[in-house]
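Only one protein chain is missing from this complex, and each of the others stays in its spot.
Moving on to chain A:
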Amino acid sequence: MNNQILKDENDRVDGVYKVTGKAKYFAEYELPGLTYGVLVTSTITKGKILSLDTKAAEKAPGVISVLSHLNKPSAPAYEQEGGPAMKIFYTDKIFFNGQPIAIVVANTFERATYAASLVKATYAKEEFNTDFEKAVNDTESKKLQGQPDYKRGVENAYKTAEVVVEQKYHLPIETHNPMELHGIIADWHPNNQVTVYAKTQGVKATQGTIANVFKIPIENIQVKSEFVGGGFGMALRTWPLEIATVMASKHIGKPVKIMITRMQMFTMVGNRPAAIQTIGLGANKDGTLTGITHRAFGETSVYENFTEGVVNMAKFMYQCDNVNTQYTVVPVDLGVPIWMRGPGEATGAFALESAIDEMAHALNMDPLEFRIKNDPERDQQRNKPFSDKNIKEAYRVGSQKIGWSERKNKPGSLVDGQLKTGYGVSIGVFNANRGRASVKGTLKADGSLILQSATSDIGPGTGTGMTLIASKLLGIPVNKIKFELGDSSLPPAPSQGGSATLSTVGSAVNDVCVSLKSTIAELAANSNMDATSNFIDVLKKNNLPSIEVTKQSQAGKERDDYSMYSFSIHFVKVKVHSLTGVVKVDKIVSVGDSGTIVSPKTARSQMVGGAVGGVGMALTEESILDHRYGRYINNNFADYHVPVNADIPEIEVHFINKPDPYINPMGAKGMGEIALIGFSAAVANAVFNATGKRIRTLPITPDKILATS
């Protein structure tokens, strides 16, 4: 099925649950005696709580308890010295505006909400700074190394090249904003057993965090998270508000549910950190890259450090003997960031892929031709061959589908009335990770197979992918297979992040199926049955209602020998209105080069979703602060613009769909990140091609296009 639009393949296995409202997300579990928690948050950005008046709240109808640093609800790890700086309810320090300072628990949501409004705090304010650009430019401000400096060949070789491009690129803070609001239900039982219903990308990670904070055995904690309403990275950790909810349940001896507000989604559950990056590129006049320098500043918080892979791509994506990178993080007085889809690589790719386009323009070369000319055969950073890379084929397919031949190299050439048309391209790349996971398989004489693993599905279709792997290997119809996930009591698996689930858990599913197959073959042989006998007959003949096997699977030596990546090429056609500066994305073609496509339908959706996220990143998304107060001013969906249906044009997705021979038994690599990485640069490059205006600060809003400078 190479290079076809993959449609009409297997439907999502949990589709019926999702379209009928039967899929249960964390907040939807009915527990007897359920209570509701609502957070009180700080109204200053930095300083100390001087007083907290909770009396009125405590007397309000339906209120069960108000917890804060005044009554320090039990959390043994927080009672000790050391540990994290931001120990919720164990510190009177304020690190950011909107920090949770108390939780009000009542018997209804409305009563808890009203009572929370009655809690009054006074503070000792301190000077603060939430302006990342200011912090970067301030020579006095704290700066930390985010990653060891990297150098190959001559440092800053670009400066002496025949053709030089040196530019600065700015990214604002972005907020993940999955549709489901964050929260948790915590149910602490009298014997120190805890059940939590969480919105998490990792049930085992949540279980571990709760065990650490409350110092109870890990087996006392059960974390359930069968359906997750999107994560995009923000549910990769257990946030203080979740710990506060567990504390509250332990304190009152009843289940407590918290679901934060959309406004709170901006302050206390992470964001994509702002970044300022400088790219220096040097090339010979013939278009050979001779030097790449990538220097990046990323935002972090004052109370906890956060780093990500902003400068990774520059080290290996293009053939170049002289490369150096530097990544520095600069703390500001905001909540700590967390990986957001594509994470740092998407941040870095905007800068690098914009600069590559700028260099092609400086050389008067087609940017596609320039990329192909500098496409590496080997990974120069690790000095290893790539396990599998089909970028040239991806360029060919994608360029044909977008109609690249219509593109003119001279910007502003395609004008139709007030609309200017432009074409842009970019590349995305992300490490093809594979971790360690266990899966239990139970093959039953009724013809069904149950697979179990403590992995998650935040939307990509984990269960669907796993079911298809098993179905193919064992020849069992999809509707006879059930893949159970989202429960910490199942065999362990890592959190869903870094595009690794299919590769990691899928490999364990593979191993389980291979093992079950050989057990059936042995049983068949032992009972004088044909080796190709149906497993149902074999089990029945042996009087076995079922057989089960648990396998742990992980990567081997192949990762020492090969450099493994997933790649994507994004082609974008835009129309820019010359009077209003409005950019309309007219057509998108994304090509995925990520090994075998196990589940074509969900894989396509993932690529489509990445492109939609990329449109937001490129054109509209920006979490705006009023630095006088340290507060977000567009902390809602009316003012923080994620793409809506009318913003999105036709999206064509193509897959190279060739197995990676080394990564795992399926030959399949993850694609959640590459769907977005690089996309924003393709838009910026298309806008430049349409208008001749190079926008180096995201998002590309009309004011920037209309600005004359």
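Operating definition for what follows: contacts are C-beta pairs under 8 Å (C-beta built on N, C-alpha and C of every residue); 3 or more make two chains touch, one makes a residue touch a chain; residues count from 1.
In this text, contacts and distances are computed from a predicted model.
Colleague: Unshown chain, UniProt name, "Ligase-associated DNA damage response exonuclease", "Glycosyltransferase", "Aldehyde dehydrogenase" or "Sugar ABC transporter permease"?
Modeller: The correct option from "Ligase-associated DNA damage response exonuclease", "Glycosyltransferase", "Aldehyde dehydrogenase" or "Sugar ABC transporter permease" is "Aldehyde dehydrogenase", the UniProt name of the unshown chain.
Colleague: Which residue from A:Glu79, A:Glu522 or A:Glu650 sits in contact with the chain not drawn here?
Modeller: Per the contact definition at the top, the residue touching the missing chain is A:Glu650.
Colleague: Touch as defined at the start, partner being the missing chain; which of A:Tyr123, A:Phe214, A:Phe232 or A:Phe350 qualifies?
Modeller: Answer from the full complex: A:Phe232 touches the omitted chain.
Colleague: From the list A:Arg12, A:Lys389 or A:His570, pick the residue that touches the absent chain.
Modeller: For the chain that is not drawn, the touching residue is A:Arg12.
Colleague: Considering the whole complex, not just the chains shown, which residues of chain A touch the missing one?
Modeller: So the residues of chain A touching the unseen chain are 11-12, 14-25, 27-28, 30, 59, 61-62, 108-110, 114, 177-181, 227-230, 232, 259, 261-262, 458-461, 601-602, 604-606, 608-613, 636-638, 642-648, 650-651.
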